[in-house]
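Below are the structure tokens for one structure; questions will follow.
Every protein chain except one is present and positioned as in the full complex.
So, subunit A:
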Amino acid sequence: MKIPYFPGCTLYNKARGLDNSTRASLAALGVELAELSRWTCCGTVFPLARDNYMGMVAAARILAGVAGEGEDRLLTVCSFCYNVLKRVNYEMQHNPEARQKLNDYLEENYTGEIQVVHPLEICKEDVGFNAIQAKTSRNLKGLKVACYYGCMLVRPALEMGFDDPENPTVMEELVAALGAEVVEYPHKTTCCGSYQVLHENDLVRQRVRDILNSAAAKGAEAIITSCPLCQFNLDWLQGKILEQDAGFRQIPVLYFTQLLGVALELPRESLGLEQHYVDPRPLLLGA
């Protein structure tokens, strides 16, 4: 199976590990990602001001381009890319004014026919968790994993149509298929503070501390996510928290595709596990 793939700007830079592990792990499951021949940044955030159509242009152009190639699906893994592409697509389907303005500007005739999909959906719907379980060669038995969705994958529920917005479970189902132990904790869909790391750093530090402590209190040894910004906030800020609180226990924060890659025993170079602030290698590779 071959699916058009939009990596996004961050995956070409700071989140190389997410890009590489997504391509490698899906390939091992029989899903080939065909990177778009031309793409730009998606704009990262969906504009909430109703008169801001410029904020939707980049995503609309990407979607129209994929439709122009005769494709019917587009896969992306970064939570921000997934959110903005899916919401702009929803606008193209349901908002005649947005559709007309964007099409007029882009000189396109796109009506939202592309389906924007996430690797978690591919794992569940196309490959199936039983098939994934059958393909894993390394058993992660005993590893306690907390799944962190953050805000962008699940909200707003109507447009994202991703999973249960208050209690999504698709990542937990994947963890269980890999043989690891799912840790339930109350913060899986709260926000880590996101881009406020640039402006309200203390707030983000506080949010991160709450999320990590809550997962740790339930015994989590690792946290998985699909968002490069969640990953960064949850990972990098641990060093800062440790400076203030010597008793703080650090937890590796991985991309779910990296955990999948470890279970599939993919070559280490394809996983990017050395790029984290809190090193996950001792836990995952015993190295």
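The criterion applied here is as follows: a contact is a pair of C-beta atoms (placed from the backbone, for glycine too) under 8 Å apart; a residue touches a chain by one contact, two chains touch by 3 or more; residues count from 1.
To be clear about the criterion, contacts and distances are computed from a predicted model.
**Q** The chain that is not shown, which UniProt protein name from "Heterodisulfide reductase subunit C-like protein", "histidine kinase", "Acyl-CoA desaturase" or "Tripartite tricarboxylate transporter" does it carry?
**A** Record says "Heterodisulfide reductase subunit C-like protein".
**Q** Looking at A:Trp39, A:Tyr110, A:Phe162 or A:Phe232, which residue reaches the missing chain?
**A** A:Phe232
**Q** For a quick check of understanding: of A:Cys9, A:Leu36, A:Leu106 or A:Leu283, which residue touches the chain that isn't displayed?
**A** A:Cys9
**Q** Have a look at A:Thr111, A:Thr169 or A:Gln206 and name the one touching the chain we're not showing.
**A** Once the missing chain is taken into account, the touching residue is A:Gln206.
**Q** List the residues of subunit A that touch the chain left out of this view.
**A** Interface residues of subunit A facing the absent chain: 8-10, 13-15, 41, 43-45, 47-52, 55, 78, 80, 151, 155-157, 165-166, 190-191, 193-203, 206-207, 228-229, 231-232, 236.
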